[in-house]
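Omission of a single protein chain aside, the complex is shown with its protein chains in their original locations.
Per-chain residue numbering starts at 1, and chain names A, B and C are given in the order in which the chains are listed.
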Amino acid sequence: MNEQVNAPKKFIVPIGPQHPALKEPGHFEFTVDGEIVTGASVRLGYVHRGIEKGCEQRSWIQDIYLLERICGICSHSHATAFVLGVEKLAKVTVPPRAQAIRTLFLELERIHSHFLWLGVAAHEGGFDTLFMYSWRDRETVMDILENLSGNRVNYSANVLGGVKYDVDEKQADEIRKGIDFLEERAHYYLNVVTTDETFLGRTRHIGLMSLEQAVTLDAIGPTARASGLARDVRVDAPYAAYVDFPVKLVTDDRCDLVGRFVVRINELFESYRLIREILDHLPAGDLTTKCPRRIPEGETISRVEAPRGELFYFLKSNGSDKPERVKVRTPSLCNWASVINLAVGHNLADIPMILAGIDPCFSCNDRSVTIRNPGGSQVWSWEELRRYGIEHYK
Amino acid sequence: MNIAINPLIALLVFPGGIFLLGWGLFYEFLDRKLVARFQNRVGPRWFQPLADWVKLLAKEEIIPDGVNAGLFLALPVVALAGALTAALYVPMAGWMPSSSFRGDLVVTLYLLSMMTLCIGLAGANTMDRFSLVGATRALTQLFSYEAPFLLALLGPALAAGSWQISDVNAYAHNNLWMILYQPIGFLVAIVGLMGKLELPPFDAPEAETEIVSGALTEYSGRGLALFKIGRNVELVVGLSLVAAFYLGGLSNPLEFILKTLGLLLLTAGLQSLFARLRIDQTVGLWWRIGAILALVQLLAILAGQAIRGLF
Amino acid sequence: MSTIGAMLGDIVQSLFTRPATELYPFVRNIDPERLRGKLVWNPEKCTGCQLCVKDCPSDAIELIVVDKVNKKFVMRYHADRCTFCAQCVESCRLKCIDMSNEEWELAALTKNPFEVYYGREEDVQNVLARFAQESVEATHRE
Partner (left out) sequence: MDINESFAKAEQILAPWTGVATHPAPDRMDVVIPAKSLVEAVTALVEAKWGYLSAITGLDHPGSTEPASEALRWQRLTEEIEAPSDEESREGTLEALYHFCEGAAILTLRVRVRYTSSALPTICNIQPAATLYEREIMELFGVTIVGTPNSERLLLSDDWPEGVYPLRKSFTSLKELDVVKGKETK
């Protein structure tokens, strides 16, 4: 009799902006029924810094360093996307050695980012041992990067028209040695995440995103590739030295968190192979070429595959030494929709792992965008999404 | 060692009171250090748990809005008292239990459960959502591990033919280590103890990445300090109990130290080996596997005794 | 293929190996050769082209002209603003600027150590005296 009077009240579990699960500020509200999540919404913007506007007030050269600081983890990807765009506008041909070194940095950065992600994702699942070990091993690649560029993050390796740092034979040997060690470790972690029963219990069939959903939700990067969606800018539209050193596309059809682990770790192997190839066939030549301070008028688009997915830069120049417009679209932004949609129907305990599964980067998002979702009208239920998918692909 | 201790001293200095608190902090340090070493880290220095504890005691205690203040303040005290009282019935440091009567095993087990009950109540007392979810999980977990844990400790008791801890201890001391012919019971007991103490991988009730600190999210200062030390005391009591039952009894301090340290090493290893279990996985594990294993063990013991009775 | 406790080997092994933690202030690693630390400036070659000042993304460098004809300059370097990107090193055509790979522990309790003057001794004294003079004049005017 009382059931109708006691209509189920919404029990909302807030996560963030300050929460141990999120080391970066974001705010999530999960409506739960017992342990099951029935709704999710997200509000970002706590670290909005107005970088796009800031770029318009600084010179092209200063912007490299500003953009590099959008994200500490994929800093080189941002800088590379920017300088590639500017060089396209200025019609400057960068020496092949510089392009190869840029690519080397990009791949080292991918290794560092994926190892970092592996640790964070394991931590979200309460597997702190894996967390500690993967971060310990990540130090190897951090040391390599420090030896190459002088800094562990924000390498500042790019300048307009080339790179600052050369790689000599001694350093190449050090990198090879580090890569050998990391390859062995990656094999080990691949084994752990695919065979350890307790860990699989937290990842198998969790956060399922079918290929159709991935297409509908516009997923990109490893998140999309784990659902079998073959999208990788390095393959689709090779830039820098990827033309000479082609990448094999890594996908997985598991569609769940295990798939996301497997894709990222398999990408590591591809990075190792690429790094060895680059070191073995490093083109000789100059490191830089002259690039004008005033960039000719024009517009350009530059895309780079950051560790988290496609990074999109739109640059517009008005012929002066400052850009007219710098538009940055970061990969995490594309993948939010998938988290919000995947969360519904899962256990509360799985949420941190699903969140971590897309490797979200709050700094990337908050560069200029905030999402707020109070009514839940934007949040699609599972059913709605499926209906949409069915209708969409009729 | 069968030296009788003055009840007052037993209560305040040894084996209850100061000794147990100090020993609890020491074991917390050892546990943290071992887990750190398993994870290839350095870990804390020896005084870190003490420093943490003193700091917490010195800090302001905030009573949040919307709680029953009396309950809020009393719960940590009750939890610690429960754990300390349980120590009186256990052969602490190899000494004979300072207090003993027939059936004290059951009392001890329930005293050990006081902690979880208090944590559950503490969580339900506040209006915080993390606390509520944490309390629900803590109590759910209590109901899942309690029965198998009890069954696991009943095995040695049945073998000894007594429900008195000191008798079981003496029996274990005089016979073959029970871990050898009741291995399943030992496993269930040690894992059950980890569940009781909410150690990883059974730390869903305080999973920091989901619900911050679980039921204790709203606690600060003295209340939190008391809960923390209560858990340390329970760790020592639980380890002694399992060591006394399964590892050939505790008859002198050296045995006590070696055996409990061995168990601590095992639990630390288990802690670092697994990913956190979801609460539904915990419940499933205990009822589907833990309880059945413990029952099988129990039936085997009974059958063994029946067969022995025949000859 | 599935196992329980796949990391057992590693865990047991680490119990007998040294922890990976670096006890930083007590145990020090060798600083990498390319480490980008505090900026150092050599006044001898500087022509005062101001390119480093122009390219600095964080306004960390000021070049104060003492005597333009005789190429006497003093550099005021704000270590607290510097992002250690080394663009100035790249921009300087005469290689006057470098980044130290030894001096990188720059934390301080006051703001004073973050304002560094580089240049020939007499030039720096000159500039400092001028600043002192100016500040005195400013207070007098008030």
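By definition in this document, contacts are C-beta pairs under 8 Å (C-beta built on N, C-alpha and C of every residue); 3 or more make two chains touch, one makes a residue touch a chain.
What you see is a predicted model, and the numbers here were worked out from it, not measured in a lab.
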Since one chain is left out of the picture, which of the remaining chains does it touch in the full complex?
-> A
Residue touching the undisplayed chain, where the options are A:33, A:166, A:180 or A:218 = A:218
Consider the whole complex, including the chain that is not shown, and state which of A:12, A:36 or A:301 touches that chain.
-> A:301
Tell me where the left-out chain touches subunit A, residue by residue.
-> 45, 48, 50, 52-53, 88, 215-218, 231, 236-237, 298-301, 303, 310, 312, 314, 316, 325, 327, 329, 333-334, 336-337, 368-375, 377-378, 380, 388
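Everything that follows uses one rule, which is that only the chains that are shown with their structure count from here on.
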Pair exhibiting more inter-chain C-beta contacts, A-B or B-C = A-B
Roughly how many whole angstrom separate the Cα centroids of subunit A and subunit B?
-> 43
What is the distance in Å between the mean C-alpha positions of subunit B and subunit C?
-> 54
Two or more other chains in contact with one residue: find those residues in subunit C.
-> 4-5, 7, 11, 20
Contacts with two or more other chains occur in subunit B at residues 38-41, 272-274
In the complex with subunit B, residue positions of subunit A that touch it = 11-15, 19-21, 32, 35, 122-130, 132-133, 136, 196, 198-199, 201-202, 347-352
Quick one: in the complex, what on subunit A touches subunit C?
-> 58-59, 61-66, 68-69, 129-130, 133, 136, 139, 146-151, 154, 156, 159, 164-165, 188, 191-192, 194-200
Residue set of subunit B touching subunit C in the complex reads 36-43, 269, 272-274
